[in-house]
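Here we show just some of the chains, and they stay where they sit in the whole.
Chain naming follows the written order as A, B and C, and within any one chain the residues start at number 1.
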Amino acid sequence: MHSEVKTILEKVSQGDLSVDEALLQLKLAPYEDIGFAKVDLHRKVRQGMAEVIYGAGKTPEQMTKILDVMIAAGQNRVLITRLSKEAYLEISKTHPLTYYEEAKIGFTGEIPQPDGIGKIVVATGGTSDLPVAEEAALTAEVFGNEVVRLYDVGVAGLHRLLDKKEEIMSASVIIAIAGMEGALASVVGGLADCPVIAVPTSVGYGAAFEGLSALLSMLNSCASGVSVVNIDNGFGAGYLASMINHMEAKK
Amino acid sequence: MHSEVKTILEKVSQGDLSVDEALLQLKLAPYEDIGFAKVDLHRKVRQGMAEVIYGAGKTPEQMTKILDVMIAAGQNRVLITRLSKEAYLEISKTHPLTYYEEAKIGFTGEIPQPDGIGKIVVATGGTSDLPVAEEAALTAEVFGNEVVRLYDVGVAGLHRLLDKKEEIMSASVIIAIAGMEGALASVVGGLADCPVIAVPTSVGYGAAFEGLSALLSMLNSCASGVSVVNIDNGFGAGYLASMINHMEAKK
Amino acid sequence: MHSEVKTILEKVSQGDLSVDEALLQLKLAPYEDIGFAKVDLHRKVRQGMAEVIYGAGKTPEQMTKILDVMIAAGQNRVLITRLSKEAYLEISKTHPLTYYEEAKIGFTGEIPQPDGIGKIVVATGGTSDLPVAEEAALTAEVFGNEVVRLYDVGVAGLHRLLDKKEEIMSASVIIAIAGMEGALASVVGGLADCPVIAVPTSVGYGAAFEGLSALLSMLNSCASGVSVVNIDNGFGAGYLASMINHMEAKK
């Protein structure tokens, strides 16, 4: 949308658009107000980019209506995150969705050919981190990235991680996902030479405090190039990784 | 260093290096053990890259010895962060340093010509965030980036931020630095179309809880493309921003 | 009630009421003791003001008995907050209630004509904040205020918020409701020139910590004129907004 806005503004400055027209476009274009929500329609101008609906806290009816608006606006790639199976079944009555149960992701349309700078590695500390990892991996794929999955490579079994050194050292961006002590981010950050997006998960018990332990650990990583997103925020990591992996295309 | 290691390993696999020789190189190359510290000498092989000493918790004597080792290894660009004025004065008796007092940064050598994809914007919510902002900005400059400083553009005076919309929308990477409620990251993240690295600062009082408020706020940002580093970690943000801003060069 | 008490005391000081009589009135007037609760009957003397029952932690039987007492005391406008659908169905067997399911509010009687200084704007960051917003909006309406609802205007999509600048800048009081990073309060506070009551919500996950993130963020707002109520406390915000919006009438 931003470039859309910019284009409009430039047209005005070049006399190609009257001020009134411009204001109208700016008012109407960026979103549609459907009462309970203001639906952003930012990305349709860039071909191939999916719109995103954050499904948590929305009823199937609300999501269906948002989908209606998006599809009416010509958007045929929509990603719904945090989508329960029940909501998926309800929505799919009117909108066909591919549903990824472990990741709790629904998707309309087809996953595009990857076109980023390189590969995005999604690594997890354990098996229980898979739902978050799949949310990240699928998000990255939906936004046009090749994804390499390295699951269950926690630091307590360093050999499993070192075995994958090749993948780690040749990655364009790495998403390091771990609960409990969250040490994966630091170790991977030390091995890799690319941006590492750390995702703490709520996996664990007791002093894991619902992901707080992993969150603090990752924020304090002594490896350079590591940044952190919210606990269990696989989508955010996948989206940011895609953004970084498309840096060169952007200029 | 990593690619150095890889090169060594490839040479071995191609028979260009005996196993013993390889082991020796691997043992000796990556760091030098000086008792209280193991000095990494990773970056000298990539021309122009600076080595970094984290100054907090190290005595001037320790830093001087680490500098000795680095310079002996041919590294003439060394960045020292969290360097107190007293320590700077002590170290500069033997090693000439440029000292940036507000950022508490010392630097040997010269700041290189910027060569990244685009510009890195460093934005702060207020005047008190300047020390962290300068740490981030100088780090980015030392690693070869053009930096645009937007200081005191906190969200409570939205006009000051919107005035800088151009800079924000044309940035390659944005570092959003704020204490107190930390809302700058979300607002900037919503305006921008590039990775935003959020740095919470310990600026504020009372329920700011030494940066906790800004940290949580930034982790919960509803804008996509935002990730977070530790409270007051200007260096980490500057380093990661540089990494992202050099993505295309890397492949 | 307070002015009632004052009136009684003044009557005594003017000899219009014996001390015994006064004591009796003071003892009897303000509340009725029904064992498990002491029912306040403060507001009946000011025509049009509703009494409030905080429904959480009370059984339908207890609420029915409190309603009996209030209605017997001539109060025909009673607002019940945090009222589950089950409890509503049980209570409505004996007391007809209008039930607002999303807001979990029950109400006897009719919503009065608005008579405050100006309009109260209720703004939310997202769709998931609606239940809290409706609790606030309905409370304000029940106490005689015109309410403007601006839903889903979170700061990550600043254009949606700026589109509503008119409503924000002409408001008498604004209730800013947001979970996650809670930045809405600061941005609205910077745009508006009237008191802003910030309501953090428990919307979000991970480092939102059940509303703690939004709470701290709002308490640290760098915008002047912002104050905060408890997490999810839509009623408290609506009631205080009404109080402020009726300031001139009070003198």
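The criterion applied here is as follows: contacts are C-beta pairs under 8 Å (C-beta built on N, C-alpha and C of every residue); 3 or more make two chains touch, one makes a residue touch a chain.
What you are looking at is a predicted structure, and each value in this text was computed from that prediction instead of being measured.
With respect to copy number, the whole complex recorded in this structure file holds 8 identical protein chains, 3 of which are shown.
Rule of thumb we're sticking to: only the chains that are shown with their structure count from here on.
Interface of subunit A with subunit C: the two copies contact each other largely through different residue positions, with under half of all numbers used appearing on both sides.
Taking the mean of all protein Cα atoms as the centre, the chain whose own Cα mean lies nearest is A. The geometric centre of subunit B is 48 Å away from that of subunit C, both derived from CA atoms. Chain geometry summary: the mean Cα position of subunit A and that of subunit C are 38 Å apart.
Shared contact sites, meaning residues of subunit A that touch two or more other chains, fall at 215, 230-231.
The touching residues of subunit B, when paired with subunit A in their complex, are 2-3, 6, 52, 117-118, 169, 172, 191-195, 197, 215, 219-220, 224-231, 236-237, 239-240, 243-245, 247-248, 250-251. By the touch rule above, subunit C contacts subunit A in their complex via residues 126-128, 130, 151-153, 157, 159-160, 163, 203, 205-208. Within the complex formed with subunit B, the residues of subunit C that make contact are 125-126, 154-158, 179-183, 185-187, 189-191, 204, 206-209, 212-214, 216-224.
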